[in-house]
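What follows is a short report on a single structure.
Now for chain A:
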Amino acid sequence: MLEQYIPIFILIALAVLIAVAFIILSYLLGPARPNKPKLGPYESGMDPIGQAKERYSVGFYIIAMEFIVFDLEVVFIYPWAVRYQEFGPGTLWAMVLFITILLLGLVYTLKKGSFKWDMLPGSPAK
Partner candidate 1 sequence: MELDWYLGLSAVLFSIGVIGVLTRRNAIVILMCAELMLNAVNLTLVSLSAQMGDIHGQILVFFSLSVAAAEAAVGLAIIIAIYRNHLSVDITKINLLRW
Partner candidate 2 sequence: MEFNILGIGVLTWLVFLPVLGMLLVLLIPGNNKNAIRWTALGITALQLVLAVIVTCLFDRSAAGVNDPQSFQFIEQFRWIAVESVPWIGKIEILYFLGIDGLSILMVLLTAIISVIGVISSWNIEKMVKGYFVLYLLLVTGMMGVFVALDFFLFFIFWEVMLLPMYFLIGIWGGPRREYAAIKFFIYTFFGGVLMLLVMLGLYFSVAYTNEAGEMVHTFNLLHMMNSANFVEGSIFYGLDTTWRYIAWVALFVSFAIKVPLFPFHTWLPDAHVEAPTPISVILAGVLLKLGTYGMLRILYPILPDGTVYFMYLMAFLGMISIIYGALCAMAQDDFKKLIAYSSISHMGIVMLGMASLTNQGTVGAVLQMFNHGTITAMLFLTVGVLYDRTHKRGLYDFGGIANQMPKYTGIAMVALFASLGLPGLSGFVSEFFSFLGAFDAFRWITIISVIGIVLTAAYVLWTIQRVFLGEGKEEHNSLADLTGRELVMFVPLLLIVIFLGVYPGPAIELMNTSISTLVEFVGLAGK
């Protein structure tokens, strides 16, 4: 039983190995002669303003949240879909209801205008 997963494990291990190997190899083999412009973010351009980690809009958060919801929906639909043939019509209606409820949540989000992108976070409330 476990054996059937071994290819997956090997694949994962290979992927990790190759990624790590490339980093290490480039560190070991590549010439390292640092100087000031070279260490800047843009070797031949302006110095960046502000930090690398920029603030994101709340819209991202809301999209990520909706993504979770529908991710879970998939997780529930998948076992149903696999056995769909075996179930009676009652289960079909239940599934329709399930999807409808989650869609209502999406409609709500849309109607509330939460996907508009003009809301910048971070500034304190007055």
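Simple rule for what comes next: contacts are C-beta pairs under 8 Å (C-beta built on N, C-alpha and C of every residue); 3 or more make two chains touch, one makes a residue touch a chain; residues count from 1.
Per the selection procedure, all candidates are chains of the complex that A comes from, given by their letters.
Source: prediction; values computed, not measured.
Candidates 1 or 2 all come from the same complex, and the one touching chain A there is 1. Within the complex formed with candidate 1, the residues of chain A that make contact are 58, 61, 65, 68-69, 71-72, 75-76, 121-125.
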